[in-house]
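Heads up, one of the protein chains got dropped from this complex, but the rest are sitting where they should.
For subunit A:
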Amino acid sequence: MKTYTNTGNKDTRSGFGAGLTELGKTNENVVALCADLTGSLKMDEFKANHPERFFQIGIAEANMIGIAAGMTIGGKIPFTGTFANFSTGRVYDQIRQSVAYSDKNVKICASHAGVTLGEDGATHQILEDIGLMKMLPGMTVINTCDYNQTKAATLAIAKHHGPVYLRFGRPKVANFTPEDGDFEIGKAVKLIDGNDVTIVATGHLVWEALEASKVLHEQGISAEVINIHTIKPLDETAILQSVSKTGCIVTAEEHNYLGGLGESVSRVLALHNPTPQEFIATNDTFGESGTPAQLMEKYGLNSSAIQQAVKNVLKRK
């Protein structure tokens, strides 16, 4: 079985910061906007290198989204940065009208998504943002799994014309995808070949899926692991090809099961190949304070939860 090595824990938001720094040097149309969370979003280096292209908006996210939309008129490529909660739910109508419906080339970059934000608690831990963003016509929705992939995605979305929601997180997590790897929007990455079950994971759950697959392998269960970094547009072909071989699937995400990756996958299966599916996701609940590891355990978002879900779905084949 193919194995992946953690080259050292790193936060995905730093991958975003590194990507933004590189874009600052390579694309003069890239501008960055932040609503008083420059350090948290790792935008400091871009700000230092290009003060004229960095816009500190203050604590005014609605205004930030509107300004970003306006800056595209004149050819700029705005990257907005704040927490996922304030990037989406707080400014939904601004994104809907001024960005999505207006077809503006704005990149909404959102850190601290999900329960792994940790101790700040539910006010800051959005678990509904993928649903909110994927429902907007024309919006591309990406949830990256590690530092390297977040950096690659940041570079890739600058080349894509159209609104993008790029979701990443706060904690340091395993970094295992290739350094300076390619990132193709809408293209799933098959990490491990398997025959018994398909595990489709996004964001922080990808590493957990890899960990689960190792344990399952020792137990004689061959799991195919797919990293779905792009939730919209979804790589339907990759999913259908895999389940045509395995016959069952587990989806895994740090998000409410309502509106998340799992539901998008369900639709594809319902239309083309009805297949037993189990969902690793939060169960229509808010988060709470705690360490990221405690919360992932409590809300059933880790390797052991994935292993159990695989066993459950195998019984339904």
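We take it that a contact is a pair of C-beta atoms (placed from the backbone, for glycine too) under 8 Å apart; a residue touches a chain by one contact, two chains touch by 3 or more; residues count from 1.
One rule holds in what follows: contacts and distances are computed from a predicted model.
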Protein name (UniProt record) of the chain left out of view, among "ABC transporter permease", "Electron transfer flavoprotein, alpha subunit", "Transketolase" or "Glycine dehydrogenase": "Transketolase"
Touch criterion as defined above, residue of A:52, A:180 or A:218 at the omitted chain: A:52
Hidden-chain contact residue, picked from the options A:65, A:192, A:234 or A:281: A:65
Interface with the unshown chain - residue positions in subunit A: 31, 52-53, 55, 57-58, 60, 62-76, 78, 93-94, 96-98, 101-104
